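Of the protein chains in this complex, all but one are displayed in their positions.
The first chain written gets the first letter, and so on, giving A and B; residue counts start at 1 in each chain.
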Amino acid sequence: MKKLIELNVNSEIYEVAIDPHRSLLEVLRETIGLTGSKEGCGLGACGACTVLIDGDPALACLTLADRCVGHEILTIEGLAKPDALHPIQKAAVKFGAIQCGYCTPGWIMSSYSLLARNPKPTRDDIVRGIAGNLCRCTGYVKIIEAIDEAAKEMSASG
Amino acid sequence: MMRLPKFERLLPSSVAEACQMLNQHKNEAEPIAGGSDILVSMKQRVITPKYLVDLTTIPNLDYLSYDDKEGLRMGPLTKIIKLARDAKVAEKYPAIAQAAASVGANQHQFMGTIGGNICLDTRCWYYNQSSFWRKSRAPCIKFNGDTCYIATASKVCVAVYSGDLAPSLIALGAEIKLSSPKGERVIPLSQLYSGDGKVYLTKEKDELVSEINLPPPPAKSCSTYMKLRMREAIDFPMMGVAVNVVLSNGKCSQARIVLNTVASAPVLASDASSHLVGKELTAEVIKEAAEKAYREAKPISDTGGCPAVYRKKIVRVYTKRTLEQVVSKLT
Partner (left out) sequence: MSTRQRDDWWTVGKRLPLIDGPTKARGGAEYAGDLSLPRLLWGKILRSPHPHARLVHVDASRARRLPGVKAVITGKDIPRVIYGIVPKAADEYALAVDKVLYVGDEVAAVAAIDEERAEEALDKIEVEYEQLPAVFDPEDARAPGAPLIHQVPNNISFQVRKEFGDVINGFGQAEHVRQDRFVTQAQAHCPLEPHAVVASFDSASSRLTVWSAKQIPFFLRKILAKTLQLPEAKVRVIKPHLGGGFGGKVDMFSLDFCAAELSRRTGRPVKIVYTREESLTTTRHRHPMVVEVKTGVKRDGTLLAQHYRVVADGGAYNSTAPVMLSLAAFFVMLPYRVPNLLLEGYHIYTNKPAGGPMRGHGVPQMRFAFESQMDMIAEDLGLDPVEIRLINAIKEGEEHPAKLTIRTCGFSESIGKAARALSWQEQRKRNVKNRGVGLGCSGFFCGVNNLRHLGSGAVVKIEEDGAVTLLTGAADVGQGSNTVLAQIAAEELGVYLDDVRLTAADTELTPLDPGTFGSGVTFRAGNAVRLAAKSAKKKILEQAAAELEASPDDLLFREGRIFVKGSPERGLTLGEAVKVCRYAGKPTPIIGRGFYHPPAKEAYTLLTELGDISAAYSFSTQGAEVEVEPETGMVKVLKLVSVHDGGTLINPLLVEGQLDGSMVMGMGQALGETFIWERGQALNPNLLDYRMATSMDIPTLDVVDMDIYDSEGPFGAKEVGEGTTVGIAPAIANAIYHATGVRITQLPITREGFLKSLEKKEV
């Protein structure tokens, strides 16, 4: 039986009718139409589907959508302003931390949550913060540089 | 996309109600906490419960409280990340903090709970596979068949236990509270595991872990956990060693060495542990204990592609290293 629920995604309320076995990733991508969160493995081992739930990183492929009622979901689409990228996104572009772009939303969300908790991370903090986000293109080096730069820019601008 | 099988999610408002739901639906219901493990198994159709009893709807199961007299009380729904980052836990029970920080990756630590990790199902390459994959073979023992593909002569399932927290908790003397429609009981955590890969927990299906307790650490004591894995994140352990050592008057008065992922349950290396008691922990004694742990460890399966014979060797190395580590901290 489908159930009508309200989801708060990127500060917008979506009313959706879903079956209880739907993952948050299915609902984001197929019901709401936010396809920025990706499925890389479907089994929680790659991090491409990482979103934030009440600020905590979560694998949307292993999250029941029905359980998200009353929580704030933030996806990659909720980071940028219409006219300006978030500093992490800006640094990602500038530092060549994006190649194919498929893992990008996931690690950006992981690092967003990291910087929210830890505005001045060490290199090691950054490396750990994105350890659950696999990337096959970059060898991670430029991703780490970009997050470091974004952290600096964000703390400089308060 | 990898999709979940259909189920109904039940929303208990208390532990008692959750137990009743589990009791009522016996073989058709499973409890769900963080979901980062059970939903993987469901996506692979390893299990297809009709009902998921959602423990996260029960209030007040998410807490950590430390008291010098009582020790540490942990609510089963406490997120693993909390253990990994709690200053008190790091100070009093370093092995717990280390084990928590070694679980999967960041996301798993944020999603997974202590209770869920303790009750983590045993794993095996012939079991944790997609339904398509498994069609190539007759069902194994864990799937109610009669073949074990790992240990072909075995009549019992040898799937390995690979939760990261339990070995450290056991080394530190953890007790758990089990609640069921019949009431509550408290048992040492070590008694939760049956040692059988198939029915790996001793608790009844309608029993729930409702609290985990650690005694306060004795004055001169130290613990640590070391995990063997191929990658520094995401991986389950291929072997692990948790040690907890208490010194008094320069000699070891109490020691527990617990091995992970060498059997269907965490294994107390009792010869190795008792070898330490009453002795000064010299390099020689540590070496001897490591040798004993090596002899006690009997991994069967080539877990995650890592041969048993290698994992056994590393038991010796890691036992030595963990003991050296705690001794250097204590002296």
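Going forward, a contact is a pair of C-beta atoms (placed from the backbone, for glycine too) under 8 Å apart; a residue touches a chain by one contact, two chains touch by 3 or more.
What you see is a predicted model, and the numbers here were worked out from it, not measured in a lab.
Asker: Considering the complete complex, identify which of A:Gly42, A:Pro57 or A:Pro121 is in touch with the unshown chain.
Answerer: Answering carefully, the residue with contact to the hidden chain is A:Gly42.
Asker: Can you work out which residue in A:Ala17, A:Val69 or A:Cys100 touches the chain that's missing from view?
Answerer: Residue touching the absent chain, from the options given: A:Cys100.
Asker: Would you write out the residues of chain B that touch the absent chain, in ascending order?
Answerer: The list for chain B reads 1-3, 105, 125-126, 129-130, 132-133, 135-136, 230-236, 304-307, 309-310, 313-314, 317.
Asker: If the missing chain were put back, which residues of chain A would it touch?
Answerer: For chain A, the residues touching the absent chain are 29, 34-43, 45-46, 48, 75-77, 79-80, 85, 89-90, 92-96, 98-105, 108, 127-128, 130-144.
In this section, only the chains that are shown with their structure count from here on.
Asker: Just give me the whole-number Å value for how far the CA centre of chain A lies from that of chain B.
Answerer: Centre separation, chain A to chain B: 29 Å.
Asker: Which part of chain B faces chain A closely enough to touch in the complex?
Answerer: Going by the criterion above, the answer is residues 1-9, 35-36, 39-40, 43-44, 54, 56, 81, 104-108, 110-111, 232-234.
Asker: Could you please specify the touching residues of chain A with respect to chain B in the complex?
Answerer: Residue positions touching the partner: 19-23, 25-26, 29, 39, 41-45, 47, 50, 56-59, 61-64, 66-67, 110, 128-134.
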